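Below you'll find the structure, written out as structure tokens, and then a few comments.
With one protein chain held back, the other chains of the complex are shown just where they sit.
Labels run A, B, C and D following the written order; every chain starts at residue 1.
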Amino acid sequence: MRSRKTPWLSVALWSLLSFVTLFPIYWMFVISMKAPVELFSTPDILLRSLDWSNYVEVLESPTLRGYMVNSLVISSGNAVLVTALGFLACYALTRYDLPGKESIFFWTITNRMAPPAVFLLPLFLLLTQVYRIGDFSLLDTRIGMILVYCTFNLPFAIWTLRPTLDAIPKELDEAALVDGASAWRVIWDVILPLARPGLAVTLILTWVFAWNEYLLAATLTNFTARTLTTGLSEYVTTTGTAWGIMAAISVFTLIPALIVFSLVQRHIVTGLTFGAVKG
Amino acid sequence: MATVQIRGVTKRYGGVQVMHGVDVDIEDGEFVVLVGPSGYGKSTLLRMIAGLEEVSGGTISIGGRVVNDMLPKERDIAMVFQSYALYPHKTVAQNMGFPLLMQKRPKAEIEEKVRKAAEILDLTKYLDRYPRQLSGGQRQRVAMGRAIVRDPQVFLFDEPLSNLDAKLRVSMRVEIKELHQRLRTTTVYVTHDQIEAMTMAHKIVVMRDGRVEQIGRPLDLYDRPANLFVAGFIGSPAMNFLEGRLATRDGRRVVETADGTALPLEGAAAEDGRRVTYGIRPEHISVGEGGIPVKVSVFEPTGSETLIFGRLGGQLIDALVRDRIEGEPGQTLPFRIDPRRAHLFDTATGVRL
Amino acid sequence: MSEERKPGFLPIETNWFDRLFIAVVLWVALSLFWLRFLEPLGLSVWIAAAISVVLGVWIVRRG
Amino acid sequence: MRLKRTGFGWLLLSPTLLLLGLFGVFPFLYVVWVSFHEWNPFAANPEKVFNWANNYRALVFDRGFLASLGVTLAFVFFAVSSQVILGYLLAQAFMRDFPGKAFFRTIHTLPLIMAPIIVGSVWKLMTTPSIGIIPYLLRNTVGFDLNIGTSALAAFVITVIMDVWHWTPLVTLSLIAALVSLPPDPFEQAQIDGADRWQIFRHITLPMIAPALIATVFIRLMDAMRTVDEVLMLTGGGPGSATRFLGVHIFKEVFPRTNYGYGSAVSVIVLYLTIVVCWLLYVGLIAPRTTRR
Partner (left out) sequence: MTYLSRAGALALAMGLTGLSSPALADFWSDAGANYQGVVLRGVTESTPPSNYIKDVLAPQFEAATGIKVEIETTSWDQMYDKAIKDMEAGTGIYDMVYIEQDIIYAYLARNFLVDITQALADKPELKAPTFDEGKFTSFANYFKDANGHLFGVPMEAFIKLYLYRKDLFEDPAIQAAFKEKTGRDLKPATTHEEYTAIADFFTEYGKENGLELWGSTAQAHTGHPASWYEFFESVAPTFGVWNWGIDANNNYAATVANGGKMNSDEAKAALKWWLHLRDVGPPESAQSTWTEVATTFAAGRAAQGLVYGENAAWIASDPNQSKVVGKVGFALPPTAPGVMEAAEAGTGYIGYYDGGAFGVPVTSKNREAALLFLQFIGQDEVQADWAVAAPRITNTATYDDPKIAEMDAKLGGYYTMLRDQGRLFAGAPPYPFHAQLRGALEPIFFDILTGKIGPDEGLDAMAAKTEEELTALGYRK
């Protein structure tokens, strides 16, 4: 048996490792607490005083509050949509003998491969000129962003959900069908509860991706649907970068992600079964 | 309860035909066992009856209605899966009540029926447990409970006992049979275990390669297997097959093996010289005076009976006798064959002569 | 469209869509190579296109 | 009317295919179309002019593009391989029990939830020559002058470290998931057979977690190939073109230069390369495992 000291050694090691992991986040916090004049001088690793003015400024800005709401709506909407559709798609891919389904699987994934800059121009043109009903265009709308984010989040959802669904025995579907359930009922009553860990992980990761997305949001929103990450870029200007406020906003973007993330922490280990395909 | 008619059913996967015109009639209240080695289409047939597989050709009717295009839920059937397919996230009670819930029955009725089924299956204590907290046999009973609560027209069993240990299998076999005797519901039961088939069925359908080899009552199959395959499949230990030619020796028809041994026959409807396979079940061989000398290699005493393995001119032969015979490997014993119980098959076609 | 995976000369199992994809991939690769190394020598890139079409037909039908 | 059984499958897939078609495939086809045009709104002729494969003709000789391709591949290689090795070691470490494990695991996953643009900003501030905390500490402890503004190597290494810091948690998590689900029997058997730790890893662990590992590498590969935000924020692609990864290259080619036609051609080729690499990986390593029966 190992000596009783070992746990403490490993705790010390882990603490050191965690320090390295946390340092950039800590540094972000330090920046948010500093006056601009302090930033470009000899760095001080310790936080000597707490100056909440950057946070106050962020909190008092109605614009940023609006961005926060947009971010929440868009990322939540997208995560739910993407997880739901990815779930249905994976269900179809694992349960039905669709011709060419391996090809379909691969080709849905390729949507995530394109560098995002590629899509900016065509998406702008499509959103403003093609995908519109009368005067309503998808540009600068929350729903537009929710749909646009599907391009890279939906493949991810399919990618993470497929092993989960593969691992659920097909006999369960069949049993439910024989027991008199309709096809929808099977999905809702039998598969959905069993896929919960995988769904939770997919939900949270796609949520985080959407929450953190910058480039598409910056290009495809103007007034009504701007998100918190685009808000950040407003502080990088020719007359100075407001690092303190940016850091404060960053802390604010981190908090909801942190909350959502810790809610599903326990699911992650069971749910993130990338390709843990049996056989 | 209902009859099930299967008429000329075929099945193709892509370009491969796996079932070639299967016809089976199942009477109302009958317990029919589909039997055959694994992977020979019997599960497919069962799943077609259930509506889980599409029928490529022919018709399946339940209670006189053609169900080819019906969804499983419209067929009023219940099925027990090999893996039991219990819903892991539902309790025993919820599992058993699920079919009724799907029919939107009132809550009280569901509870009542589940309670009754649980009583029958001795599951009352476990109603609030989850499947993972149950033993194999209990899970199996829950699966059956789920099937019986809804009182379907037809029960379908897909190798329900194959995941159980030998002892449990015997007792569950009895339980299923008792259940059937009580409920009298038309039942189609798939197994690869011929003992299950023999002990449980009213009627056995032996399948191989997507074809029906023979249909009949268990003892009919035992007594008059239609071909080599059925003969070899039904009965345990399996029937001895000895190759030889028909001949007449001392005015009696016999089968002459390659080393010249004459195997007794009683009447044979074929000409001499024809290559045949002579079949005799081990239990129809006794050891005694006047038998054919067989060089014994292994004795397997089980207490109640003894299984003796030997060779007859290079061909394997075994006998099952109720006497306790002890001996040394290598010794020769006289095997007496009851000619009335001998079966004769054409070697080339395998068909019974 | 058939899902049928017949054995062809390619080392992997493919359906017709996969083979079409392979053909397109090869076409692009050959064209880029051609533009870089052969066109400066005076060979038109249409030759690459023609080769690719032939190759593509062969792959799709026989691969 | 009753849908045939596969019909229902298509029904379930259709929203996905529709959305990906509308917001992925269709825009991409537009990019392909544009890539065959000369189009710069601020050229003497601002109109789109069809120019056959001229953009591609220019592309294969474009040293900037080829250099960008080179540094991108190097970046992807170093970043992803470090992530996999580090992620595996961490995942193995998390398989043991020690006090506060859940807490440390949560801490370790934190970088994952940060926005790339924020990661880029924070690292920029941490690495600004002479006043960022990292160069400052390096200079005062080991006397090394880290300047990502002048040293191409330093900038490249910092981008790799940043990416490793940001994305290793994803690898760790997925490998923990894979390790947790492994049955104990083969390991016990291997111990009985006298295998040492390396042999156990090589012959038991690695093959058994291979599917998860490959899938993780796959997703990291795709994402690393398209890195933009962090690097744009951190180095702007510099010094020179040391960190001008393909994503950044396209960004700079298309937007400031409004070089829509040529930028589209670059995009098409980048996507082509990514798809081919991923397809080979998929067909060679992943698909054989998923097609059962």
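By definition in this document, a contact is a pair of C-beta atoms (placed from the backbone, for glycine too) under 8 Å apart; a residue touches a chain by one contact, two chains touch by 3 or more.
These figures come from a predicted structure and were not determined experimentally.
Counting contacts over the entire complex, the absent chain touches A, D. Within the whole complex, the absent chain has one touching residue among D:N45, D:S81 or D:N140, and that is D:N45. Checked against the hidden chain, the listed residues A:V37, A:I133 or A:I259 yield one contact partner: A:V37.
Set against the missing chain, the residues D:L11, D:L73 or D:A152 yield one that touches it, D:A152.
Which of A:V11, A:V73 or A:L125 touches the hidden chain is settled by the complete complex: it is A:L125.
Across D:S14, D:Q92, D:T106 or D:T258, the single residue that touches the chain missing here is D:T258. Subunit D meets the missing chain through residues 40-46, 64, 128-131, 135, 145, 147-150, 152, 235-244, 252-253, 255-259. Subunit A meets the missing chain through residues 35-37, 39-42, 57, 60-61, 121, 124-125, 128-129, 139-140, 218-219, 222-223, 226, 230, 233-242, 245.
Everything that follows uses one rule, which is that only the chains that are shown with their structure count from here on.
Centroids of subunit B and subunit C (each the mean of its C-alpha atoms) stand 54 Å apart. With centres taken as mean Cα positions, subunit D sits 16 Å from subunit A. Counting partner chains per residue, subunit C shows two or more touched chains at residues 2-3, 18.
In subunit B, the positions touching at least two other chains are 71. Residues of subunit D that touch subunit C in their complex: 53, 56-57, 59-61, 269, 272, 276, 279, 283-284. Taken together, the subunit A residues at the contact with subunit B in this complex read 169, 171-172, 174-182, 185, 189-190, 193-194. Residues 97, 99-100, 103 of subunit A are the ones touching subunit C in the complex.
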